Structures are given as structure tokens and as C-alpha cells.
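The structure follows.
Omission of a single protein chain aside, the complex is shown with its protein chains in their original locations.
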Amino acid sequence: QRASGKPKVAFVSNNAHGFWTFAQRGAEAAAKEFDVELEFRKPSEDSAKVQREIIEDLMNRRCKGVAVSPNDPENNLNFFKNNVASKIALVMADNDLPDTSARRCYIGTHNYRAGRAAGELVKQAIPDGGKIAIFVGKMDASNAQERRQGVLDVLAGIDSKEMPAKITPADAVNLSLGKYILIGTRTDGSKEPECLAKAEDLLNKHPDVACMIGLWEYNPPAILRAVRGSANPKKPAIVAFDENPQTLDGIRKGEIIGTIVQNPYEFGYQSIKVLAHFANGKDDILKTWPGIEDGGRIFVPHRVITKDNVDTFEAEVNKILGK
Amino acid sequence: MPPHLCATGIDKAFPGVRALQNVQLEIQSGEVLAVVGENGAGKSTLMKILAGVYQPDAGTVEMDQRPIVVRSVKEAEHLGIVLIHQELNLAGDLDIAGNIFLGREPTWGGLLKLIDQRRLHDNAAKIANRLGLTIPSRTLVHQLSLGQQQLVEIARAISLQSRLLILDEPTSSLTETETARLFSVLKELKTQGISILYISHRLKEVEIIADRVVVLRDGKNAGELRRGEINHRALVQLMVGRELKQFFQRQHQAKTPLARTGIEVKDLRWLPAQPGITFTIEPGEIVGMAGLMGAGRTELAQTLFGVRRKLTGAVTIDGKPIAVRKPADAIAAGIFLIPEDRRIEGLILTDSVKHNISIASLPALSRFGFLQRSREERLAEAMCERFMVRTPGIGQMVGNLSGGNQQKVVLAKWLSRTPKLLILDEPTRGIDVGAKSEIYALMDDLAHQGAGILMISSDLEEILGISDRVLVMHAGTLAGSLHRAELTEEAIMHLATGGESRT
Amino acid sequence: MKKLTGIFAFLCLLYVLILAFTDQEAWGSNNFNLTKRIGIYGISCLGAGLLIVTGGVDLSIGSVICFCAAIFSWLVVDHHVPIPAAIVVVLLSGALIGAVNGFLVTYLGLQAFVVTLCGLFAFRGAARWILNDEIPRIAAPIADWSAFFNGSFLSISIFLWLLLGLFVAGSIFLHFTIHGRYFFAIGSNERAARYSGINVDFYKILAYVLCSFFAAIAALMDVFSISSVQASSTGNFMELYAIAGAVLGGCSLRGGEGITVGMLIGTAILCLLRNLIQMAEIKDSLEPVVIGVALLVCAIIDESLRRGLSWRDLLSAPQQLWERWTRG
Partner (left out) sequence: MKKLTGIFAFLCLLYVLILAFTDQEAWGSNNFNLTKRIGIYGISCLGAGLLIVTGGVDLSIGSVICFCAAIFSWLVVDHHVPIPAAIVVVLLSGALIGAVNGFLVTYLGLQAFVVTLCGLFAFRGAARWILNDEIPRIAAPIADWSAFFNGSFLSISIFLWLLLGLFVAGSIFLHFTIHGRYFFAIGSNERAARYSGINVDFYKILAYVLCSFFAAIAALMDVFSISSVQASSTGNFMELYAIAGAVLGGCSLRGGEGITVGMLIGTAILCLLRNLIQMAEIKDSLEPVVIGVALLVCAIIDESLRRGLSWRDLLSAPQQLWERWTRG
């Protein structure tokens, strides 16, 4: 329908979070540059089921290729392999499939390595060790598991470039990691007020917590708010992920040590760029793709933002958002 | 003198029913006009039209010689027209005073409209006392017995500064004492020039209170009687169009001796501080149960039927003890109850006549659990005919029937089966004379077949007419038992008001 | 029946629109997808509908689905229980949950809304606890089953066949047996039903059992259809879709009203609506708006036809409303 004549490609995120707006901007830029029609889909629920319905419907609309940030890639492998990749070009963004042959390539952050970077920030903030606590929306999301594992492995002194097969259970409490002790991992079901409440309660329960780490975008601002509100003169260090304006503000004021940012703009841009090439029959584009690793993995490097580079970074962000 | 209110040429049709056709009605100031007619004659519909609940299809209403159009209850109230509905309309979660003054609470605090609780309760107590309702005005209405609730409705209507007061069967659950009190209040209102429209199926009341009677039949005017002409025979003649012979028929007066002992109730209690109740009902016996309002007759029936938890007591049927924990158990043991409040306990108002009649007999109307609809329909048709239920068809929604016809459906539901003990709680509430005699005949018939019958009624005439024996309750206990030979109105009232048993 | 014409017409309209927005060669494949989704969603809707007829309501359906899926994967993945055995355990758990709900509502006299709200919280938590907030590797062990269910027979999804089976059974039960009649009686006037000698408590418990049992089946279908269980998201919002479907299809939450075909149509409308939104490429953020508004329109049409208004009345309704308004 609505024949623009251009081949159609799509990007399906895993939820409707504001994070994906950056990816959408990147995807739109690539679509314009490489002359394809883009559909950017953000499901209202972060479930594998809704996502699957969206992809099925896309395939019934002559979509030439799709980039997906999958919910539960592990178990949906067969779906992606047999129902999607066998029919149209499939690229994974942000989250990879366990079987690299099931898709053309992966574009995204290496969440485990990003987690390790956050671990380094923790070490830097409290070199003498102490109690730490982790905050995240849900623990059954793979990026949450990977980031958390990265942090814990660095603190425990384990050296690895890839996610280990055996992970620390989500409900581990008072886990000793060298000089560091993990009090626990608090989940809030993606609700910021709940994260705030849990951070406040943790500060009252464990006044001696030395570092609090927020793994998802809204976690650090909530932690920051709780720390600011706490009567305790000894403020714990905060380590953050993502580029929430309040997080950046906290870094500027020195209340947050630093944040690990991904580059979702690039997720979108590169995904659509790859798909556009496939759609135009250039199937060997990946062979010459810069920085591609084994198994067709293209890592968009994370960055560590601290007080030193926060201003330049924020200017960059504003540019993308057109602010 | 020109009439106070005059309705001419009123027509009203419902799907499948022409409820009113060209009906005339006029009433003078200070007059008590009774409206009578068989069930479904259109009385309630006419009253609802006057009070703004329904709009007529045709016809005009004039008040003080000015035409009026009443579009809502509120507008009717502005005109001074107040209707007490045949069915109760009370807010159960509010207290007595709250219900009496609902919509007209005395307030203070100007625009804030705070409720003046003291004035509210003082005024409520005054009105309630006038009617003999002595229960504290802070009692929640859902805790009251049906008769008491009816008094609250009446109190509410009387408290309104009305010019035309319409009472649609106000006394159907009241005993004689309360009725007498109501009549004295009505007389007082009459002297103040208030017009009163009074509907009742208790023709004795009509004889006492009415200045004039208008009779409706099949939605049309059937005649009028003036004071002096009003008597039972004339009323029935106009209502039914023929004379009714024997009203209370007890053809099988002589009990057939049976080898069964019937039902024995021993030391039954449902309230902690209550002396146990003990009585027996033999097969083939019709036992009346009298008592004042709130004496606990309904509660006794509910306890026997397993709706209310009993604290102590044993019930045996033909010598076999039975354990009743829920109505299903009672029914299995052969005890049926025709409940007092048809709208809440007796009927599924939103369902059809057919389904309501069959609901208690479904296992017998099914095979392997599958319903046999044709049998169900045949049963419903037969019962409707027998009880003279006036309905456009057995598919009609029960809620659309007239009050008396609804009551007939409740009776039809149970009387298609043969019980061991049939408890009827105010079975003839709102039922016209013709159908009443039919029901008495049926009770007689059932008794003859060996059922024991316990009939609770507030209508002493009825109790005296049909019972072999009368049990009288007073304040939650059994005050005494009277045999047919010793049955008089005085004897019953003596026991009901707490007098010593003479036997 | 008559009151279903409105929503049935709406369903047809949706389908025509979907066809209009879809390439012809994709029709077949899209039809298959639709039959699949209706099959999966319909099961819990049928359960919810049966319960709603008795005047009950179950807010815990989504969490029960999640809980049952969690038990299933715990048995199959962690304990290598054979799949048929695991299925039996899951179905029994579903029935048991329903029995507990029913017990609380009848014997303890609690409000259904409250009891099942507790369930909504509790079973979700229990699922997370069972799965330990991890994603179980369920895909491989159930591959065969999943392949079977995702297949088709006469180009209709197996899921829909299953639903149709349940639908026929449910219809016979609700509309042709005395038990179904008792469901309606209880929903319309519980006291009157009790006074008529119906074992009200038993039938109410039965309704809860059926609802949760159907939720357990829905959980299995969910697992087989996407081969995935995630404690934090599996079954989310399913109670709302189930109730919405039943209500769209003519059930009244006041109880005593409902018809099984209606529940099916209601579910189908929800599935088609979401499909249409994708096919017509409506902005994602507007999807919930479209669903909400469509539900509302359906409800309005339905209520109007039920009150005996004709289609012509409906079309002139806005004007009438305006007049009524301005009159005061």
C-alpha cells in the first residue's frame, strides 16, 4: 500500500521507554540517508508475546528486513530462526540471540563489558571497599543480568571479556566480593517511585552503605533523590547507567561518580544502515563493516561519563534530540 | 366543589400489555379515595403516572384546574404529589432517620449544607412514634423486618408536606395494630385538607377508610362506589365481574389420620438470649402463625429453612432428625419456604416468568443434567393458568409484572411440588381476592395430600379463616398455641402483645 | 442474540479494514496469525466470562497464568518432569487456585474484587520466586509440543481448534444444562437462588475453579506459543483483556448476563483491533488510545441496542442528547 516505491525496513524495540527515542532518531537518519521506508515500533508492554505479534504483522506487510531488541532471546531463538530469519533479513539490536547463525548481525552495547566499566567506577569511588547495593527494574531481563554480573565480577577480581555461563543468583544477599559486600539487588518493576522508596529504605536500614548502583535509566535519579533526602551526613557514592538529565546534573554537581552510557542513536543508525543495504541486495556489506567481531557482532562502544566530559556529552545529546 | 386533581383519558401501554385505557380519576381535597382492582388491573401504573415515574401515552392531568405535566419525581414533589411505591425503596445502609428525611435533610452552616443531626433525629423520632415505630432512629434500615421497613416508607411519605398522598398497598406487611395507627394518622391528614389515594387488596381496610372507591378492571374504569355503598360484596362484584362464593374454603376440614408424626421442632434458638421454641405440625394440618411486627416469625421460618444459622435445637420429620445447613438441605428433607420479600428472596426480577417458575424444579425437568425446555415451558404454562398470572407470555420479564402477579409467580414456583412441610411467609401479600381464594384452596388441597402447612400472616382475618391451629409469637418466643375452638381475634392479640397464655 | 449484532457487525468491519490494509498475498498468513491469537486469548476470556455470569470477577487471571507457566517451566526445566505430567500438575494447580478463591468468596464472604486483587499480587510474586527472577530455558524441552501447537489443521491454528473445543463444551454447559442455568440465577439474584434450593456456594466455587482452570490452560498455550516464560511479564494485563473481551461480548459485570458466542466475538475484536493497528501502521503510542476508544464505542452501541434502540436511533443519538442537554 501507500507505495513510496522504497523498500521497507523496520525496527522493533523491547518496550516504550524514552531510551528508544535516541535509537529512533538514528534510524530515521539512516532511513533518509539510505533511502528506505522505516517503521519504528515500540510495544506498550515489555513481553515477548506482544513483540512477536508485532513482528508477525510486519512480515505480512512486505517488510524487507527487521531489527529487533528481543525480549527473552534465549527461548525465542526458534521463532527468530525459523519464522523470521528464514524469510526476511534479521538484525538483532541491543540484545543478541544465543545462536549467532540465526541472524545476520548484532548491533549494540556489550552489556557485560559496560557493567565491568561501572564496576571500575565503583572501585575508583570506594577503593577501600564497603557495602554496595544494586537497583534495577527487573532481574529477568538479560541486560540487567549482564550489567550486574559485570559489576560483580570486577569487584570480585574476576577477569573476563565475556559473560560467564554461571551467574550470581538474583537474590544473593550479603555476598562478599573481595573487599566489597553486596547487600542485595532491589527490583522495582520499572516504577521510579518504587525505586525511590526502596533506596530511601535501604539508606535507613544500612546507613553504612558505601556505594549504590543504578542499572537502568531511571534508577540513578531516584537513588540520587533518596541520598539527597537522607539525614545521614555520610553520603554513599552513586554509579549510574544511561543519560537521564538528572543523572548528568548529579555528575556535574559531584554527587554521582559517573555514568556508563550506551549509544542508542548508533543502534538505530547502524541497524537501519545494514538493513538498507540488504534490502538493496548488497548482502556482503557485513564483510567490510568496520569493527565487526566474531559471530557478526558489532559493538557500539559504551562510554564512561564523569565530571570531566559531562558537559560535552550533554551537548551531544541535546543535538540528537534537537533541543 | 371542583376536584383537587383530575386525570382524564389516561392511556399507557407497555410492550405486549395495554396497562391503562382511557382511565378517569378525580379526587377532592381532604378525600380518601380508594383504588381497587385485580392484580394487573393497572392501579400502580396509574399512580406512577400521577407521581411522574412514567409518562402517559395519552390523557391529561389537571391539578386545581390547571393542566400539569409531571416529568419527574422531583417535579411531582414540587406539586405536592407523593407516592409510596408498592415495593420498598429504602437505602439499606442509611439509618431510619436518614431514610425518612432522605433528600430533605435539615441543614445548617449555610452553603456548606451540613446535616443537622439532632434535628434530623428528633423529627424522625416524632414521626416514627406517631406510627408506632419505636425502634431507635439510628438503626440501619437493612436490620429491620419487612413490616418495619414499610413503616419507615410510610413515615417518609407522611413527613413530606404533600397535598396529594398516594399509598400503594402500604399495609401489605403490617398487622392490625400498625394499620389502625396509620389510619388515625391518615384521618388527621385528611382534616388538614390533604387528598389521599389509597390502594389495598385488604377490602376490610377499604371499607373502613375510604370515602369513595374507584374500581379498575383490565386497565379501564369499572365503576365507582360512594360511602355507604362500600361493602365486600359490592367491591368484589365490580372487581371480578362476578360474585365469589366461599372465600375461605376448608373442604377437607376433617384430618385424615396418617401413620406419620409430621414435623417436630424442639428447643429451636437462633439468638443467644432466647428461650427455645418447641412445636409440632402434624401432616394435613394448616397452622397459622400470628404475631406483632418484628416478633420474629420470619426469622423462625428462615431458621427452619436453613438461611439463618440456628444456635440450638432439633428438627425431626416423621421421627427422623434432619440436619439443615442450607436451603438445599431443607428442600431435600421436604421443607419448602415461600419467602416474605419476593423481590429479594423470591424472584429473579430480570429473568422470565418461565425460568422463575421452573428454577426450583430443574432436576426434575432435565435428563442427565440437560434441560428439557419443552417440559419447562409446559410446566410454566400450566402454573400460570392455575394461578391466573396476568402476563403477555411466559417469556415476560418478571420485574415487569404487577406486584400481585409477581407474588403469584413465587407461589407457582413452589406449589408445583409436594412438600412435607410448606412454610408460607405472608403468601397473600398484594394478591387480589380472587387469587387469594384460589391459594387457600390450594393450601387445603396440599394439606389433604398430607403436607403440613405453616402460614405466617399479618392478616388476622386470613389466619382466623384458614387455620386449624394458630401459633402466636411475641418478641422472639412462642407465646402460645390456640386450637380452632379457642380462636378469636382477642385471644390472638392477647398472646401477641405479651399476655399470659390462658391454656 | 440480537444484542450481539452490533459487535458482530463491528467485527466484520474490522476484518474488512484489515484486508484492505494488507497485501493480498499476505492474507492467508495473516488469517492464520489471527486464528492463532484468538485461540490463545479466547481461552482465558471464556473462563472469565463463565465467572462473570455468576456475578464474580477475577483480577488474578494474568498472575495465575504467570504462576502456572512458572510451575510448568520449573517442573520441566529444573526437574525434568515429563511434559504430560507437568501439564496435569499445572491444570490441577489452576483448579486448586480457583477453589481457594471460591472458598474465600463464599465461605468467608469476602468481596471477589479483593480476593482476586490479592491473587494478582501474590501469584506474580510466587512466580518470580519459583523462577528466582531468571529466564528458564524452556524452548528446547518443549520443542515438539510447541511445534505441534503452532501448527495448523485445515489452515486454522491448532490453538483455535482447542479454543473451539472448549467453546463447544462451555456453550453446552452454560446454555443447555441446569448447571449453566444456575450460574445465571446466581448471577442475577444470589439470595433468590439460595432460597430456591440451589447450592450457591458449590456453584460459585465451581465458577472460580473453571476460571482459574481455563487460565491454567491459557498459561500452557502461552508457553507453547512463544516458548518463553518471564516472571515479570508473562500474562501481564491478561485479566484486563479477558474481562474486556467478555464484557464486549455482552457479559454484564452485574452478573446474570452473557453468552459464550459473545465472549468469542469479544476476544476476536480485541485481536483484530491490534492487528489492524499494526496493518494500518498507526503510531504505536496511539495503539492503547485506539483500543480504548474502540472498546467504548462497542460498549455504547451494545448498550443502545440492548435498550431496544434501532440503528437509526443510534445515528440520530448525538442530536437527541444535545436536545436533552439543552432542555436542562
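Letters are used for the chains, namely A, B and C, taken in the order the chains are written, and counting of residues starts over at 1 for each.
Here is the rule we go by: contacts are C-beta pairs under 8 Å (C-beta built on N, C-alpha and C of every residue); 3 or more make two chains touch, one makes a residue touch a chain.
Owing to the predicted nature of the structure, the values given are computational and were not obtained by experimental measurement.
Asks: Quick check: which displayed chains does the absent chain contact?
Replies: Hidden chain contacts in the full assembly come out as A, B, C.
Asks: Taking the full complex into account, find the residue in B:115, B:135, B:185 or B:442 that is in contact with the omitted chain.
Replies: B:115
Asks: Would you mind spotting which of A:70, A:184, A:236 or A:264 touches the chain that isn't drawn?
Replies: In the complete complex, the chain left out is touched by residue A:184.
Asks: Would you indicate which residue among C:124, C:179 or C:194 is in contact with the undisplayed chain?
Replies: Only one listed residue reaches the unshown chain, and that is C:124.
Asks: Sort through A:37, A:200, A:255 or A:316 and give me the one touching the missing partner chain.
Replies: Only one listed residue reaches the unshown chain, and that is A:200.
Asks: What residues on subunit A make contact with the chain left out of this view?
Replies: Residues of subunit A in touch with the missing chain: 15-18, 20-21, 24, 42, 44, 139, 170-171, 173, 184-187, 189-193, 196-198, 200-205, 207, 217-218, 221-222, 225, 229-232, 244-246, 249, 321, 323.
Asks: On subunit C, where is the contact patch with the chain that was removed from view?
Replies: These residues of subunit C touch the chain that is not shown: 104, 107-111, 113-115, 117-126, 128-129, 132-133, 231, 240, 243-244, 247, 252-254, 283-293, 295-296, 299-300, 303-304, 307, 321, 324.
Asks: Applying the definition given at the start, please give the residues of subunit B touching the unseen chain.
Replies: These residues touch the chain not displayed: 53, 73-74, 77, 85, 89-94, 98-99, 102-105, 107, 112-115, 156, 323, 325.
One rule holds for everything that comes next: only the chains that are shown with their structure count from here on.
Asks: Thinking of each chain as a vertex joined to the chains it touches, would you call that graph a line, ring, star, complete, or other?
Replies: Its topology is that of a line.
Asks: Between subunit A and subunit B, what's the gap in Å when you average each chain's C-alpha atoms?
Replies: 73
Asks: Averaged over CA atoms, how far is the centre of subunit A from the centre of subunit C? Could you give it in whole Å?
Replies: 34
Asks: Could you tell me which residues belong to subunit C and also touch two or more other chains?
Replies: None at all.
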